[in-house]
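My questions all concern the structure below.
With one protein chain withheld, the remaining protein chains of the complex are depicted in position.
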Amino acid sequence: MPAPVYPLVSGGAREYRLASHPEIRVVATDLGLACCAVEFAAALTRGLLLPVADADPVPALHLLVVSGTLTHALRPSIEAAWERLPEPRAAMAFGACTASGGPYWDSYSVAQGIDETIPVQVYVPGCPPRPEALIAAILSIAEGAADGIRP
Amino acid sequence: MTIAANSVEITQRIEWISAGQWRDSMASAHRQGWVCLDVLTAIDRPEQHEFHVVLHANRVDSAQGQWWGVVVPQHHAELASLVDVFKAAAWHERETGEMFGITFTGNVVSNHSAAQGLLLSADAPLTPLRKHVPLAARVDTPWPGSADPDPRRSASRRRQAPPGTRPEWFEIEDRQ
Partner (left out) sequence: MTEDIAIESRGTIKLSAPDCTSCMLCVRECPVWCIEIDSHTEQVTPEGARRPRSVAVLDAFTIDWGLCMYCGICVEVCPFDALAWAPTPREGVSQAEQLVAGIEDLAG
């Protein structure tokens, strides 16, 4: 029996601009799998990421932010979420769990990072990373920088 | 010890019930207002060959929670199910049964799932929360702490079990 695919729509895809760089727009979906989701939410509540009210005809970057621990059971669903993203698209591994499994790397149920399941454009270290680190990583993807930007 | 967390007062004291009284005592507690099952799980105490099944329930008429506990021997890991007292026990007993290998008599769903492995994938180890079940990744990954360049430091001191492991996991490996 094939593994089930759970639709992962945590708040859905929303268009945001960066408060610090208003010309940068992203359509971001946060897959809030665990605690790192709180830091993504903090970026919203602190106004570092601002929802865009008006639609812009210029296609924005479609960004999948994976925030939290990926279990083996959820791998097909992460894959499906990535497959659904139109170009231009990028995935961000936000936090230690998405890079390596983090503190749970030793668990029978945890995938040691997300990059064996979907391609990753930027890895943000932290447990959890600060909201500022999320913004810096979005900026680095949007500006096409190879190794992230200086904070 | 009582901890105040926001507006909920949580007592860390566990009220221990004998296994024979488990269902009746919890039914009585439920009648007395402890109606909201928060968690029912188990702790593996391998040195005592016991499971400590613990339950936390809250009141809804005041901000209070309490722990109850019952000792279940590992050689006969059976306990009365509480599904007819707390509907939510169906899920918790199902998870606890599968993770520890405890049978909750009267919970048809949990015993079925323990046999079928509804929560664990087919290649996961059985009863993974029992302490003798090794975390395979820890056993298979070389521990950076086993390297010690200073030849003067005694070999016995370097024999400490790496953090996150139990010595018995490696003894089994050595014997193979």
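A and B label the chains in the order they appear, each numbered from 1.
Heads up, the rule we're going with is that a residue touches a chain if its C-beta (ideal position, glycine included) is under 8 Å from a C-beta of that chain, and two chains touch if they have at least 3 such contacts.
Not measured: the values here are computed from a predicted model.
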Specify the residue from the set A:L18, A:A60 or A:A136 that touches the hidden chain. A:A136
Note that chain A touches the chain not displayed via residues 92, 96, 99-100, 102-103, 105, 113, 115, 120-127, 129-130, 132-133, 135-137, 140, 146-151
What residues on chain B make contact with the chain left out of this view? 141, 143-145, 147-152, 160, 162-164
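By our rule, only the chains that are shown with their structure count from here on.
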Chain A and chain B, separation of their C-alpha mean positions in angstrom: 33
Mind listing the chain B positions that touch chain A in their complex? 120-121, 124-125, 128, 135-138, 164
In the complex, chain A touches chain B at residues 72-73, 105-109, 112
